[in-house]
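The other protein chains are all here in position, but one chain of the complex has been omitted.
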Amino acid sequence: MFGQLLASLTDGLLLGFVYGLAAMGLSLIWGVMTVINLAHGPVIAMGMFGSYFLFIQAGVNPYLALLPVASLGLVAGFLIYGTAVHWVIDAPHLSSLLATFAVNMIIIGLGTAAFTTSPHNIDYPLGALRAGDWFSVSYTRLIAAVAAVAITAGLYLFLYFTRPGKAIRAVANNRMAAELMGIPSAYILALSFGIGTMLAALAGGLIATFFPFTILSGGPYELKSFVICVLGGLGNPLGALVGGLLLGGLEGIIPTIMPVSWVPVVEFGLFVLVLLVRPTGLFGAK
Amino acid sequence: MTLLECNGITKRFGGLQALSEVTFTITAGEILGLIGPNGAGKTTLFNVVNGVFPPTQGQVIFRGEDITGLPPYEVARRGIARAYQVVRPLNDLTVTENVMVGACFGRETLSLSGAASVAGEVLALVGLEHRADQLAGSLNVAQKKRLEMARALAAKPYLILLDEVLAGLNPTEIDAMLETIRSICRQGATILMIEHVMQAVMSVSDRLIVLDYGVLIAEGTPAEVVNNQQVIEAYLGDPKMTERLMAG
Partner (left out) sequence: MRAWLRPGVWIPVAIVLIWGLAVLVLGQDTYRETTFTLLMFVGMASSLNILLGYTGYVSFGHIVFFGLGGYMGFYLISQQGWPLYVAALAGGALSGVLAGLLGSAVLRLRGAYFALATIGINEAARAFVSNFGPFGGATGLNLTFATYNAYGGATQALWITFICLWVVTLAVLIASLAVRHSRFGLGLMAIREDEDAAMVMGVKAPQAKTLTFMISAFFPGVIGTLYFFKNGNVEPGDAFQLHMSIEALVMVMLGGQGTVLGPILGAVTYQGLRGYLLTSPIFKSLHLAVSGLFLLLIVLFVPAGAVGWLRARLPKWRKVLE
């Protein structure tokens, strides 16, 4: 029983790292430009498909495939920003919500036409790390968790030690002041959006290594990302990682004490509760 | 009769002491000017009186009732109206509709048709009757300031809080606005006004109170206040210039 709980919890936490990575992009975009990217889910799905095609069609190792998937995510972000988000960035929130949702519909629509809704799978079993016969953790999940942490570290290095990164933080802090100091805010916003979608695509690529997926799989992760962002504080990438762990941990523990179908109720109940009690998140926004 | 009493109003924002033990009264029918350097806490005082946030300590007593900490809409119902420094018109509504909101939800809770006639009267008073059907967002700054006043008046308040309504107006517009303020007062309203345009506030106020760093440093007639040493140091700067101001 304890072994089951431990195994479940570990699985959940490892998954939580990846959830955190998925949510981080959303959190970054919100923090920099106060836009909630409702196209987040489809981008995650795009990452999944990107990995899949590189692996299946070109035989590329799924982990190496992350590099082109990341670039794909970055470019997709630039495109989405340029065609939709840029024009509504100062408009009332409803406009950016609907604009990004429109992009969501377009991507899903095109994706469904191209790939149908049947499930796809990257079969890349790496075996598992075992300790005794009650503790077993699949390597794919372990690697995914490590990758998520590595990417987070990379993001932090970028934001705090590179010029573009600092420019992003400046724009997030006060866009008008940043412009007055000569920072080309439109490019920075596009870059931030691109990084946000890149993180989402990377998360998708990692998830594809251990779960089957369809074009619609991004949806649940998008919803989880909302919950995580609110838990960790919208605009706070590290908070997103912790929020992800929290959610993953919850998903690991809850099925051992109540039927697994109650997990979404707890998740979204918690979501609404945190929004009401501490909208800036458990760790504070920005 | 004492209309408004502020007793020991203190307001802290985290570590910042915005107001300290501010105590004063306003008599019905007078025009009380509130002056002080930038950042002295004048708008914060308005926010406390008007219910935007409660004071950390102290009481606000209006017409004998303790209204400390009541939400803004309760304060409005009791007869305190406010015209903002940075105007806040309801952009997608017409000028008339803007004023009607003030009329419908102010001291007299009127019906739509009642509010419409009050709006008509008030717009004539501030000189905006020709723009009644224009969208509020399309007015220029001076007109928006008049709209702000009209909205406050339409609520038929006992006390009007005017926050720098003369800012950004040219001398002719200032004179016109001052005349409007005087006529409002003649019709029975009491006015508490924050102003920086010294000549104007000196000429129109019955009394003045002066805030500096959240503390009330002087109270009295314009002549008294202007000769107060503390006030001069804090705010007016040069005694000779003050004389010139009083003369001009």
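Which chain is which? They are A and B, in the order written, and residues in each are numbered from 1.
The criterion applied here is as follows: a residue touches a chain if its C-beta (ideal position, glycine included) is under 8 Å from a C-beta of that chain, and two chains touch if they have at least 3 such contacts.
Worth saying up front: this structure is predicted, and the values here are computed from it rather than measured.
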Touching residue (missing chain; options A:G3, A:G109 or A:P125): A:G109
Selected from B:S20, B:N50, B:T180 or B:N228 as touching the chain missing from the view: B:N50
Listed residues B:C104, B:L162 or B:M198, member touching the removed chain: B:C104
Interface with the unshown chain - residue positions in chain A: 34, 36, 83-84, 87-88, 91-95, 97-99, 101-110, 112-113, 223, 226-227, 230, 259, 261-265, 267-269, 271-272, 275-276, 279
Interface with the undisplayed chain - residues on chain B: 50, 52, 71-73, 76-77, 81-82, 84, 88-93, 97, 100-102, 104-106, 110-113, 115, 151, 155
